[in-house]
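Of the protein chains in this complex, all but one are displayed in their positions.
By letter and in written order, the chains are A and B; residue numbering begins at 1 in each of them.
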Amino acid sequence: MHSSIGQVVIYVIPAMVLAWFGWLAWRDRRDPANAGRQGFVARNGWPVAGFLVIAVGFWTIFMIVLPLFSMIDLSFRPKLPPPQWGGPKDFYTLDNYRYFLFGSTTSTAAWNVTHLTAFALTILTSIAITALDFVICYPIAYYMAKVARPNRLRLMMLMLIAPYWVNEILRAFAFRILFSSQGIINNVLMASGLIDQPVDFLAADVALYAGLAYAYLLMMMFALYNALDTLDGNLIEAARDLGAPWWHIHAFIAIPHAKPGIASGSTLVFMLTAGSLAAPLVLGGPRSLWFTPIVYDRFYQAFNWQQGAAYALILLVACVVFVLGVLRLFKLGLAEIAR
Amino acid sequence: MTSAVALDHVSIRFGSFTAVDDASLDIAPGEFFSFLGPSGCGKTTLLRTISGFVEPSEGVVRIDGKDMRGIGSNQRPTALIFQNLALFPMMSVAENIVYGLRVRGMGKSERMKVADRLLDLIALPGQGNKRIDELSGGQKQRVAIARALAVEPKVLLLDEPLSALDLKLRQHMRSELKEIQRRVGITFIYITHDQGEALTMSDRIAVMDRGVIQQIGDGRTLYNHPRTAFVASFVGETNILAGKVATAEGELAEVATAHGPLSGANARKLMSGSDAMLFIRPESLRLTAPGAGAIRGTIVGSAFEGHVTHVSLVAADGSKLTVSVNGEAARLVPEPGAEVGLVYRPEEAIILPSEGYAHA
Partner (left out) sequence: MSSRSVFSALMGVYILVFFAYLFGPLVVMGLTAFNTPAYPQVYPFEAFTLDWFATLFADADMMYGLRKSVLIGVLVVLVSVPVGLAGAMMMTQVHARARSFYYLVVVSPVLTPGVIIGISTVVFWRQTTQMTGLKFFYDGTVLTVLAQSSFISAYTMLIFLARLQRFDHTLEEAALDLGASRAQVFRNILIPFMMPAIGSASAIAFLSSFENYNTTTFAILADKTLVTVLAGRLRQGTTPALSALAVTIVAVTVCGAILYEYLKRREAREADRRALNASRAELADLNAVAQDAA
């Protein structure tokens, strides 16, 4: 199938969605039940209506949907020099995905072990880090939401946000200073005589995992806090009066209540961790495996944009699957977690 | 003379729900006209139709003789005072008052003059720079009135403007509102579910129930000559006795009730056999010896209110009745537990059809 078909499809789909919106509005106007209601333009006035349509239209179409579609489109196209794009050789192909699986666009003899393990490791580690962040944050979030007095709460909030004013790269850099072979941890360990050779935390990925767990804690914290904050304190009191043990209160009252918060926190942390580029670049050792730097290299080392697009899409699909999985697991809708 | 506001068979429907059903009326220029009815009867909806926020599903609204179809609320010569006042919190008091002039393009210095004049009118001189949230409820109320008056509307629409106020202030504001209307001389259309407000301030009142205008008239007419069972029961205190018309001849008719046959004025010329309700005002009933009079009852209590005493009774069938006794006669009211008879003049009782009456 030639790539020009894809170009048509890319533009036809948004146009069809817009037509659907327009049709719904048109049918509404004709519905006699709505006779007295005002239409979109009458309700907003044409200057504001124009602003709304242009701003939202440009945003959704040119900044969200079309870029995504063209990335998907590109990922199915062969690597060609730009002058040949759309030319006679530009047919859709699965080459880029085949490369991800087998390390070659032609042979399927051997698995692409490096990329596949990097991908699997990234996903599994991200899940583990998401779980770890939940475990770290839950007691603090519960304390803030249900125990702390207002003054203490304000202070804790401020202290939670403060570290996140420092940008992501510098936060990673801070971990590098801590964990490097001449870093403070090694220095202290050696001075105390526990070790006599510096431990290479970077190569062992200790620094990377610590840094990643640190990087997006705040998202989990606030998601949990917001959910727990709406939990009725009387419920906890009542359970306690009835003699429920402490773990019972958390397992059967607090955590079920915080489900939407857990879901939204997990989704965000997973997405940010799996997609993080800064921490692996700064904290990864020479043999560290993380998927995003590989994607980056497809673009700016291998200059193979088609393949890069395919890799990016694989990552995106993994994130979508994770989000859907979480929604299914917690039996929630998207609107409940995206807050 | 063209009427200030005319409704011509106006119906308003939201989906399948009819909020206002076939309303027709004429309001004269300079009139203080009220809509009175219980919560949810469609008063606000009707007012929003006059001010242009709701298009009628059927019928025509005319203001000053002009058909208002297709004319937006910002083009109509009306000003609405909202139930929650809707003062702009981001503007000062003076800016609120002259907002309507600002959007009409009046210059700033001129606007400030108008603001000062109106601040004097509402007795808030020199307070133009305050913020809205610095004002008391009564002051906010007056700012809302000034803001509406600033645009010199032909008709001022007021949606329960006093409901948020303290009881005492409310009574005080009644006379203030009336005074403002006398001074500016424009038509006021006033909405309330408080009959005291409606009766004291209005030239005429439209009583509404479940979207239907039941009756239009001045307070006295509504009180003395209600045309529907709803009006009879909603305006003023009354005793209600349900039954069937037994005999109808001339002005009077007899209704077979649980207390036996009782006669009253047959205001709607009901035929014998139709379901009817007999309404007797507490002041039309007089106590008499047990056995005498048309109705028997047992006294259960009395409430002394100075010039009048309200006596409550229970009839033989368990229904409750109220009798008001004036001045000295109150001393003669027997103790609770005593059996008494009740008499009334048949022409002071009113027989009305019970159809469409659902309120107890």
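One rule holds in what follows: a contact is a pair of C-beta atoms (placed from the backbone, for glycine too) under 8 Å apart; a residue touches a chain by one contact, two chains touch by 3 or more.
Predicted, not measured: the structure shown is a model, and the values here were computed from it.
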item: Chain not shown: contacting residue from A:87, A:163 or A:233; value: A:163
item: Candidate in contact with the missing chain, chosen from B:168, B:220, B:269 or B:331; value: B:168
item: Of B:43, B:111, B:147 or B:193, the residue in touch with the unshown chain; value: B:147
item: Residues in chain B touching the chain absent from view; value: 51-53, 72-75, 78-80, 82, 84, 86-91, 99-100, 102-104, 130-131, 133-139, 147-148, 151, 166, 168-169, 172
item: Those residues of chain A which, in the complete complex, touch the missing chain; value: 17, 20-21, 24-25, 28, 40, 43-48, 51-52, 55-56, 58-60, 62-71, 74, 82, 85, 136, 139-140, 143, 147, 156, 158-160, 162-163, 165-178, 180, 182-184, 187-188, 191, 214, 217, 246, 267-268, 271-272, 274-278, 281-282, 292, 295-296, 299, 305, 308-309, 312-313, 315-316, 319, 323, 333-335, 338-339
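The rule we apply is simple: only the chains that are shown with their structure count from here on.
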item: Distance from the mean Cα position of chain B to that of chain A, given in whole angstrom; value: 60
